[in-house]
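With one protein chain held back, the other chains of the complex are shown just where they sit.
Here is subunit A:
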């Protein structure tokens, strides 16, 4: 019994020191959050076990220039803005589209990526060519994303909309036949159709709703200006183009 008690005491002491450690770290370090998977912006590198991608390179570069260190955690996309709102996180990069609604709750940096929304269907499906064709079909999207809002507004009751917590969930649902289409951010959909989805899924239709991604920070964050300055410098000296080319194969237009 005493041994068991000792082990428990050790575990509890450890959990407290762990909690205290990161609480103290919050003074010197920013808590950064990202999505578990938003290829090629953030994804797991299986070899190193680290998160890599366009956003991750941007974050590392911005942190160095703006002068902060950070701890990185992954959260479901729908939890990211609430975590910033609760101030449990300080900074988030997850291909977050700058919208009026979100700007009321968090601060955004200047935009750092031009995006849009696209439709993905199974490779052998010719019945869906654009969003209007979704009538009577099932379509997957991500909880709390701008694509989910777009579908609500433009398709509404006509199609069955299934919101998923993660992007991989909705792609797996598409390939397994649980949904007929996926509607989501253009670079992510495009990357998937060229990698794991090759030959099994294809992008159809035009680019919907021009959008821009921004770095999200807690409301009133002292870091917004420094982050903007770092972004501007990176665009100026070509670092941004280099990172862009590394993940998208070509320089930004």
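Note that contacts are C-beta pairs under 8 Å (C-beta built on N, C-alpha and C of every residue); 3 or more make two chains touch, one makes a residue touch a chain; residues count from 1.
We adopt the following convention: contacts and distances are computed from a predicted model.
A.B. asks: Of the options "Putative glutamine transport system permease protein GlnP", "Hydrogenase small subunit", "Phosphoribosylformylglycinamidine synthase subunit PurQ" or "Nucleotide excision repair protein", which is the UniProt protein name for the chain that has been left out of view?
C.D. replies: "Putative glutamine transport system permease protein GlnP"
A.B. asks: Can you say which of A:29, A:73, A:194 or A:235 touches the chain missing from this structure?
C.D. replies: Residue touching the absent chain, from the options given: A:73.
A.B. asks: Which residue, A:171, A:184, A:213 or A:244, contacts the hidden chain when the whole complex is considered?
C.D. replies: Of the candidates A:171, A:184, A:213 or A:244, A:171 is in touch with the missing chain.
A.B. asks: Counting contacts across the full complex, list the positions on subunit A that touch the omitted chain.
C.D. replies: Against the left-out chain, subunit A lists 8-9, 11-12, 14-16, 18-19, 22-23, 26, 31, 33, 36-37, 39, 43-44, 46, 49, 51, 73-76, 79, 82-83, 85-88, 166-168, 171-172, 176-177, 196.
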